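To start, the structure itself, in structure tokens.
With one protein chain withheld, the remaining protein chains of the complex are depicted in position.
Going in written order, the chains are labelled A, B and C, and every chain counts its residues from 1.
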Amino acid sequence: MLQVLIQGLLLSGLYALIAVGFTLIFSVGRVLNLAYGAYLLIGGYTYFYFSQQLGLPKFAGVALAGIIGCALGILKFQLIVRPLKGNHVAIEISTLILAVFLQSVVIFVFGDSSKILLPIIPGVERVAGAAIPFSNLFAAIASWVILISLWLFVRSTHMGRAMQAVSMDAKGAAISGVDATKINMFTWALSGTLGAIAGVFFASYTQLYPGMWVAPLIIAVAVVIVGGIGSIIGTLIVAHIVGFLEILTSAYIAPELRGVFTMLLIIVILVWRPSGLFGREEL
Amino acid sequence: MSAKLEIRNLVKRFGGLVATNDVSFTVEPGQSIGLIGPNGAGKTTIFSQIMGEHQQSSGDILIDENEISRLSTPQRILAGVSRTYQVPRPFSDMSVAENIRVGLTPDSIWQMITRGPNPDRELELAESVGLAEEQLARLPSELSMGDLRKLEMARTLATAPRMMLLDEVFAGLTVNEIAVISKLVQSMRDDGMTFLIVSHDLKALEPLVDEAIAINQGQLIAEGSYSDVMADKAVRASYLGAE
Amino acid sequence: MGLRWHHFALWGLFAVTLFVLPEFVSRGTLRTLIFANFLAIFAISWDTLSGRTGYISFGHPFLIGIGAYTTAILTKRFDVAMEISIPIAVIATMVGGLIVLLPALRIKGSYFALVTLAMMELIYQLVQVIRPDLTGGTRGMSGLPTLTRGAVNGYYMSVSLMLAIALTTWLVMRTRLGTALSAIGMNEEAVSGSGLSVTKLKMAAFLFSAFIAGLGGAVYIHYLGSIAPRALFDINFVFTIIVAALIGGAGTTVGPIAGAFFLTFLLEYLRPYLPGAERYMVYSGLALILYMAQPKGMWELFFQGIAKFDRLGRRE
Partner (left out) sequence: MKFGKILKAVTAAGVISAASFATAAYAEIKVGFIGSLSSDTGLSTLRGAEMAIEELNAKGGVLGEKIKLVTADTQEDVTEGIKAYEYLAETEEVDFIISGSIDDVSLGWIPRMQEFQIPTLDTWTSSISIIDMVVQDPEVMAPYFMNIASDEALATLYINFGADVLKKQMGWNSVVILAEDTGFGQAITGLVTEAISPVAGIEVKETIIYDVGTVDFAPIFAKAQATGADFIYQVSSVNSQVISSQYVKLQVPMPMTGVNVSALGMEYWEDTGGAGGGISTLSPLPSVGFKLDPTSQAFVERYQAKYKSRPVIPHFNGFNAYYGLTQAMAAAEEAGGFKDAKKWSAAMEKQDLKLELDGKLWLRYGFWGKDEVEEVTKRTYPHNARFDLSAPYDDAQPSMVVVQWKEDGSVGVVYPFEYATTKFEIPSWIKK
């Protein structure tokens, strides 16, 4: 029981970190960034290259992953999202193509086979039969720290409030003097950074492989849909629902069915309550 | 031929906001009524509820004494009521003729496949609203605002309504275009069409209506002859207060 | 329907060209053409639903998969003849798809895309767990009966199917049904405001799309002789179908065919130079550039070119 609780908390913390960057884009820019998973892919491989292959310090590897993710976010906004001018279908499709493109770039550079990331902090602690690798614990704690600072940032800084304003009503925000383009670009950069850092943790939790962008994308989608858009707290709560659902399914039903309930949750929520569990009711 | 519309105790809530607050009125067959009120008074919301685009929270809507609240939009159109929109949004990649064709299409998949379009009827409808034959092949992006409103009227007329709801038909039009549309509405009135018209252009509205209804903040504040309603204190206050 | 003699002449020419092709090209090229034909069928199916009505389906393999799995299981596990199992598969695709996706049709835009994506992932995971003795689990099944042997026969089978589907789709889309479906993609509210039941139309588009997907999927696996869930319910497969339709030109019938042929041949021609994964880099990079340059597809580029040319001609 305690074992399930521990595993659930570790996994959910990671899921929250994965989903939050996606939530930001979906609520501020109102677009579905299907290439979101690619930030995790690129982040993970960047860390692998710098820290594990070149032997740079681990912190530098994480920082470089963040920087590259940030640059990727800005590029994506400037080269794809802006030229398509809010054409949602076109953005969805071009980000999907971009994700496949980045996947093949990774295959080209690093090859097709899985890579193992060394634990960021080696060591394991055993509590009530559950193994707690320090690396995973660190990932969960880091993800909480990042989420709380993000929450504080959105609530208490000028930039954060501007982001909230744009997310609620882009036109209204423009009238009150907020430069929506600038806010959008900032959000894309932030989302890219968060995604890439999440990628390092995700890969150290699991593994690095070129197809690793799909699973976190689905998790992010699930969290955003179930939680409703625009809420960091909602993201956190639903990440725990999804995380615990997976752990409970693997532990008590069958490990193969692990993702099934997440999918069912997405479908049921979307059909039954399209605005999500914690979303605002739209006029 | 003409339809009768009856609204009874209509209420629509969006979350905490009451957009329509216990509104009742009747449009007799062949009658034309102007629906006036300041911005955000809830005029378009009433149209949406009549058409079934929004479901009312409570109250009844009747066409010719039949409750239509449970019908879908296409079924209501079949019952005889059609509307136009404040901002005309035609099918952008289709020609004028094809836009009208959608209105003429029967609501049966089988008939859509087996029966071809009727170009003569398309032309007839286009000409009846004052569009020229050579405009049939144009794309909506090549039309003026006035022509877009005419196209919208033609597509709505294609559904063979017995009552029309016109939403801000004069917005964005030149004086000449207003005259053309007015004449068109007048001639349809002569043919017995029932009208409910929303317009900010009160001068253009006046000659087209028999009576007027004023609403503010979702509530009916006055009804009666056009001049009586315009003279009403509450109505004047609502306009002054809002603008 | 506005049919003119030259329409039939062009279709006839197209068909004749495709039918005499085996006389001129190698068997290897025919094999490539077979895959192009199947991709064209899937792209037409996707386009019927998504290209026309604007409801983007990211889970189209879900439909193809129902058809493919139904006939695979029937023939492999129950020894049903293909002549019976394929029609059953088509019906199963239409019915199964409708039951599952009907609720999804009431949600719009990005959310519809997400539900279909989730649906595909769900079915992928379920195929592995529910009755793996029937479905073959994650590994799928091989050694299924095949409809034809040899490149030439396979080519004729696939090209006939593709042409029949393309011509039918083209004819149906020229009727007022096609007009109404395209109208949904432009302004759904106005379609219902014109007295047409949008739900009924979407259902018609969906059933038509499912019919093609089920038929294509069933015949496809009886051409391949094997079925593998990982390749079928794969986001890369979705990607290929969507890109074929979009690169060619969504909302048209010839667009998806042109897109499918273009992409399949691009991949095959790159094989001798870039045998490995680099091919997909070139492929997806090119797709991204083409799509960003003209979201309406090559078809639209072509028309714009003609229009420009016409205008130049008129000026002189």
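Convention: a residue touches a chain if its C-beta (ideal position, glycine included) is under 8 Å from a C-beta of that chain, and two chains touch if they have at least 3 such contacts.
Being a predicted model, the structure only gives us computed values, none of them experimental.
Looking at the complex as a whole, the chain kept out of the display touches A, C.
Residue in contact with the omitted chain (choice from A:I91, A:I107 or A:L137): A:I107.
Only one residue in the set A:S135, A:S167, A:N184 or A:T262 touches the chain that does not appear here, and it is A:S135.
Taking the whole complex into account, chain C touches the unshown chain at residues 6, 9-10, 13-14, 17-18, 21, 24-33, 35, 128, 137-140, 142-143, 146, 149-151, 224-226, 228, 230-231, 254, 258, 261, 265, 268-269, 271, 275-277, 299, 302-303, 306. Contact residues of chain A toward the unshown chain are 3, 7, 11, 52, 107, 111-119, 124, 126, 129-131, 133, 135, 205-207, 209, 211-212, 215, 247, 250-251, 255-256, 258.
Rule of thumb we're sticking to: only the chains that are shown with their structure count from here on.
Distances from each chain's CA mean to the overall CA mean are smallest for chain C. Centre-to-centre separation of chain B and chain C, using mean CA positions: 41 Å. In terms of their C-alpha centroids, the spacing between chain A and chain C amounts to 32 Å. If each chain is reduced to the centroid of its CA atoms, chain A and chain B end up 47 Å from each other. With touch defined as above, chain C holds no residue shared between interfaces to two or more other chains.
Counting partner chains per residue, chain B has no residue touching two or more of them.
Chain C meets chain B in the complex at residues 1, 172, 175-177, 179-180, 182-183, 186-187, 189-197, 199-201, 204.
Only residues 31-32, 79-80, 83-84, 87-90, 92-94, 96-98, 100-101, 103-105, 107-108, 112, 214, 218, 221-222, 225, 254, 256-257, 259-260, 263-264, 266-267, 270-271, 274 of chain A touch chain C when the two sit together in their complex. Residues 51, 53, 72-74, 77-78, 82-83, 85, 89-94, 98, 101-103, 105, 107, 109, 112-117, 155-156, 158-159 of chain B touch chain C in their complex.
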